[in-house]
Structures are given as C-alpha cells and as structure tokens.
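Of the protein chains in this complex, one is absent; all others appear in place.
Now for chain A:
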Amino acid sequence: MTAPGAGPPDALASAIAPGEAAAAASRATRFADAARPALADTRLRRTLGAAVAAERDRAAAAAAEPADWEELREAGRALRDAALLDLDTHLESLERAVTGAGGTVHWAADAAEARRIVVGLVRATGARDVLQAPSATVREAGLPGALARAGVTVRPAGLGDLIVGLGEEAPSHLSSPALHRDRAQVRELFLRGLPGAPADLSDDPADLAGAARAHLRDRFTGARVAVTGAAFLAADTGTAVLTESGGEGRMCLTLPGTLITVAGIDKVVPSWTDLEVLLQLLPRASSGDRMTPYVSAWTGVHPGDGPREFHLVLLDNGRTRALADEVGRAALRCIRCSACLNVCPVYERTGGGPYGPVLPGPVGAMLTPQLRGVESAANASLPFASTLCGACADVCPVKIDIPAILVHLRGTVVESRRARPVPTPELVLMRGLAWTMGDARRYRLAVRRGTRWARLLSRGGRIRRLPGLLGKWTDARDVPAPPARSFRDWQGRR
C-alpha cells in the first residue's frame, strides 16, 4: 500500500486497507447471507459470546449503581435532542469557538470530501506516516485506505486496531474492534506479524498487551501527524472530548505537531456543562467503568502543550438525511457507547462483519440504512437484522427506541420497493392475499382449497416442507397441518 520508494512495505501499517476491503465486500451482500460464515464459526461464536457477556455484566452493574441513573438518561436524551434540533446554530457556534482558540474547521459533505481534506492536510505537512487513534468515523470516511493510497503509512495506535489490522479484517465491535478473536489467535497473529514479538510470547492478555506496547511505543516519537475521532464537541466553548482506556488517544493528542480530528456533525452537544451528564452515561454504558481511564478535553491549540496545528473536520455523509426523518432522527442521539451491541442476541452470534463498514450491532442496523439509504440490498436488509426483542432500547443511555426505528425503517424499505417495475415476491404475495381476503366468497374458497392441499402435503399432522418460495419458512421449522374443517365452516353449519 505504500508508494514506491517509501521503504519496505509495512505489513502492520498497510493492513488497515485490506480490512476496509473486507468490510466493503461484506457490505455487498445482504445481512442474512453475510452472517452465514460467522454463524458457522463456532470458535468465533464462543469467543464473542463470552466477551460480550462480560461487557454486558459490567455495564449492567455500573448502570445499577447510581440512584439517579434514570434521571441521567432522561437528561442525556433531552440534551442530545436539543443539540440536534438546533444543529445549525450549534455548528456555527462550534466553528467560531474552535477558530477563536486557534483551530481550523473544515466541512465535509461526504466521505470523499473528508478524504480529500485529510489527505491534503497530511500532504501539506510533508509527513510520510500518521498515527491513527481508534475511531468509527475515521473508518466510516475510509481515511486509512485513502491515506495509504496517497503513499502515507497509517499506524494504528490502539491495540484492537493493531489486531484486526494484522488479521486483515474489519473491526467487529464498536469499542473493542478485536473482540471476536481469542487469546490464542491474537498470539498467533503477533508471532507472525508483529516485529519484535518475543518467540516465547504467552497467550496471557497481559503479555499480549505488553508485546503490543513495546511495539507501539517504539513508533510514537517519529509521528508528526495524528488522526483521531471525538466523542463529543461542546458548541459553546469549542471543546473536543475523547474517552479511552489505553492512552492511544492521549498519545495522538499530545505528541505529534499536527492533530486532525474527524467527527460527525452529530457529535455536537450544546454546552460544555452538558458533559456533566454525558461523562457519567458514556463510561458506565460502554465499558462499565465509573469513569473511562482517560478522558481528554482540548479547545483549539494550547501553546506549549500538544500540537501546534489543530484541524477539525466536520462530516455530514448522510447525517442530514437521517435528520430529515422525524422518526429516524432519534438515531443521531447515539453516543457510540456499544451497550446495544453487548445485549443484542443477533450481534452476539454474528459479530460485526455482516453489518457492513459503518457501525456494527443494533446501532449499525439502525444508522447505516439512514446514512446510506436503502437502495442497496445490503443496507435494505439491515433493519431486518433484529428480533425486535427490545434489549437494546432498555440499555440505551440516551433512550433511543431502536426497535421502533427499525420497524419504521422496515416500512421505508417496503415503500421504496413499491414503485419497482418488477414487484418483489413479498409484494406479489401480499397483493394476492389482499385480493383473496377482500371478498368473503374468494376467502372461503381459498381456505377450503388451501386446507385440502396442505393436508395432502402433511405427514403425521405436520408439514415438513412447503413448496416453492414458501419453503424458506420450513427451512428451520415444521408447520402443523390445518384441521379438516375450518372454524368458519364449522360455525356456518350450526
């Protein structure tokens, strides 16, 4: 991925781009098809199941501790809505404040523009490599791949990103990208691809983290540019906030001379003091910590401390499309805590891959179709990747009713297909049923004939396989044979 003459190819640094390619490939398929390999991988299911169960238990305990948790959630919901319903005002205020503090604000209408801006900024510094802190928005914009294509080596600063980079795969979790890998797999990846990994490396997570530390810290002194995301942007003061456990964010914020932060326009909160709510909700819902080990807040540039240049890239990339939907806009309240992933029975079994490259889990099923539209079969399949059990809505720290939004989006998908020249099989079936059921005589006739055929198909009172397209229904279950006489028939003769 490095340009000719940029020295030997760096497997670690360039590995991010194949991950992106893997994500793009999985996006091309519908959720149910993309999920099959993951469902067939028992090792992945065991690892992921145990890991999300641990995350879930910690978050549940952390949320149960404060007596005012429900009041905090209510305040979080309201102040995220307040940010969204005045978003233009807040964005202008944010721009003024950041600029006043010595930063530069860039606006990117879509991912391509964000890539252009960031590649241009990095080129202007002359740097050949950049540090990259873990960020879903940086990935969403496709920045690692774009920088690699521009001949810039991208060095993931986080342990999770390092692991998925070595495995050349897409991240599977919002806050812990490599959660689907077990310790033995991580050890193998390190022995194969991590320069300087000791030959007697054990599979103890502490040893693995230690080997990664030795490798990552070797590299930080050279970096002149860092790319990060942000958890929140306070509109009144222009303060950006980043929460993390491992220190990779702090490293990006303090050591290189140029800092480029890419954030969605939805990351704005009205006021610095609103962080008194969000900094209680996010750590507990996300990692189950009372406070994330490191929370950094910075406002523009701070002479004598940290970067001399600060660029804030504000990304739309479909967010205003989501904002236009009165029901769907609640999805933009999301603070990316990943609590919904950790309780989701679907995510727990499939992992993040099938959800495509934007966001995994219930939040991805909800946000991706809104950001990218439902024209592609892959995105249109996401609202259906849910059992609607409601566990995600119960834990959401900003009270997003995810199942309600998914149902709303299912309606959007169906509506978007109504106008197609060739109707979907589902639509044909529904129209046929509407015609049949719209008339008592037709209905009676259909029930009588249907019953006769169904009883012919049954063996021992059960139908094991329905014919044609209906056969999908019986892939995983039997259908009881209908009784010889319908209720209407029986009642009509009394």
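General remarks:
Note that a residue touches a chain if its C-beta (ideal position, glycine included) is under 8 Å from a C-beta of that chain, and two chains touch if they have at least 3 such contacts; residues count from 1.
Here, contacts and distances are computed from a predicted model.
UniProt records the chain missing from this view under the protein name "L-lactate dehydrogenase complex protein LldG", selected from "Nickel-dependent hydrogenase large subunit", "L-lactate dehydrogenase complex protein LldG", "DNA metabolism protein" or "Branched-chain amino acid transport system permease protein". Shown as candidates are A:Thr137, A:Thr228 or A:Gln280; the residue that touches the absent chain is A:Gln280. Among A:Ala170, A:Leu253, A:Leu312 or A:Ala385, the one in contact with the hidden chain is A:Leu253.
Contact with the omitted chain, checked across A:His302, A:Arg349 or A:Arg455, is made by A:His302.
Of the options A:Ala32, A:Ala50 or A:Leu445, the residue whose C-beta touches the omitted chain is A:Ala50.
The missing chain, though absent from the display, is touched by one residue of A:Asp68, A:Glu375 or A:Glu426; that residue is A:Asp68. In the full complex, the hidden chain is touched by chain A at residues 47, 50-52, 54-55, 66-68, 71-72, 74-75, 78-79, 81-82, 84-89, 91-92, 95, 101, 107-109, 113, 157-160, 162-163, 176-179, 181-183, 186, 205-206, 208-210, 212-213, 216-217, 220-221, 234, 237, 239, 245-248, 250-251, 253-255, 265, 272-277, 279-280, 287, 289-299, 302, 304-306, 314, 316, 320-321, 323-324, 326, 329.
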